[in-house]
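With one protein chain removed, the remaining protein chains of the complex are shown where they sit.
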């Protein structure tokens, strides 16, 4: 199990929620802000293929590929995931052509969870484009979109007032304990 | 009028379409790949506010703020805009607190066009999360979501076969000529 | 407060949930299946306007107009609300032209809750088109889209296993008790 945190902020609301969800469960925790991940240079149609990129991505990506369960954790920025997280996902395209792996086969069957939080407009509707995007990604790759938490909170720790989001994180914790 | 190109590739399908749309019209053309734009460090709730960031963003942002019409041009990467374009938008949050400007007032009334292109699954449905996201952004900021083109095309120039997308770009060209 | 039940079935999952949500609270309960509501005949552009329709709608509509809080309760049929509930909403168009009332003014500020339930594909994503539709309706009319419950359940009473949906219904119950 891996948690992928796309926030640029320490100790934010989404981090608080994912900590509850994975409490007491062995997992790999990735703060994307601590990694250097370049945005993709699209060379899918260049005869020589993709150039090697000198950053932290490839090592992280191969670790990611080994996971059965991934929790994507991102604040809701402008009705979508953070650019940091999108850069992580965009780079997948490079590996769809990589002969060392069978990308689609490796992604298939992974269990995906999403945690997001925002404030205004209320995230229960503001997060819908993001949820639709993850649903489409999961369907395309044959991953299971296991569940999502949309929480209300903007200032650090504000999310502790979102009773339903906390309850859902606890419920996930029980489920995830039983899975692994 | 400004065109904002979020592709990492030269001479791609979305670039081809926007060139048709703005042919013969004076405008500022921004290739985001040529700019250094750091992803946002969210310091909205830090008492001292946002640190100054040493990159190309602020100069670009102030030029952007002066435009009446903006055409966002992005390939469809994983059912959304490119991370490069998302980084551009995420950084707006920094300026919502900036006392030098009234961000919401400055954004209000801008006319927004979106061009995207993808291939598989067919972009006519795959692009819907992206379109919903731009719609939400426009509504939140009081901008007018004037129109969008969803084109089919992946390999460079493949879009020339998408008759409807080309027709729409020509139609925009007429409209935009009459506006300015 | 009014509950509007769009299911054709007695004692279904959505009915179970709304009963929990309004327990102990005075309200008007409308089973749409017990009312005769004709689908709209669109006469918006007929010079003489809409013909009077001989069914149960007008009396129900005027009662509806007086409510501050409405809970729309519908099973998820084919990724949307039931036709019975859609017929109720479609008929609003007739009253947008009715000189006896100011429809938009009367709708403004109403608080809208939505309860839906389905099974396969999982309603957490299958219900998104429905939720987007209610969001758009609320925005258009200046109503507040207060919250929604998406529950899993198909066979009668299956929803009792959806812990989160039950918890949310209880939470609504507390909120609604404090409102009225």
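By written order: A, B and C. Residues from 1 in each chain.
The definition used in the following text is that a residue touches a chain if its C-beta (ideal position, glycine included) is under 8 Å from a C-beta of that chain, and two chains touch if they have at least 3 such contacts.
Quick caveat: nothing in here was measured; it's all calculated off a predicted structure.
With respect to the full assembly, the chain omitted from this view is in touch with B, C.
When you scan B:46, B:59 or B:167 for touch with the missing chain, the hit is B:167. Considering C:21, C:128 or C:159, the position touching the chain not shown turns out to be C:128 (whole complex). Contacts to the hidden chain, counted on chain B, fall at residues 122, 124-125, 128, 131-132, 135, 145, 147-148, 163-164, 167-168, 171. Residues of chain C that touch the chain left out of the display are 7-9, 12, 33, 39-45, 75, 77-84, 86-87, 89-90, 92-93, 121, 126, 128-130, 132-133, 136-137, 140, 154-156.
Criterion: only the chains that are shown with their structure count from here on.
Chain centres here are means of the Cα atoms, and by that rule the chain farthest away from chain C is B. Over half of the residue numbers at the chain A-chain B interface are used by both copies of the sequence. If you average the Cα atoms of chain A and of chain C, the two centres end up 34 Å apart.
Once the centre of each chain is set as its mean CA position, chain A and chain B turn out to be 24 Å apart.
Taken residue by residue, chain C touches two or more other chains at 132, whereas all remaining positions touch fewer.
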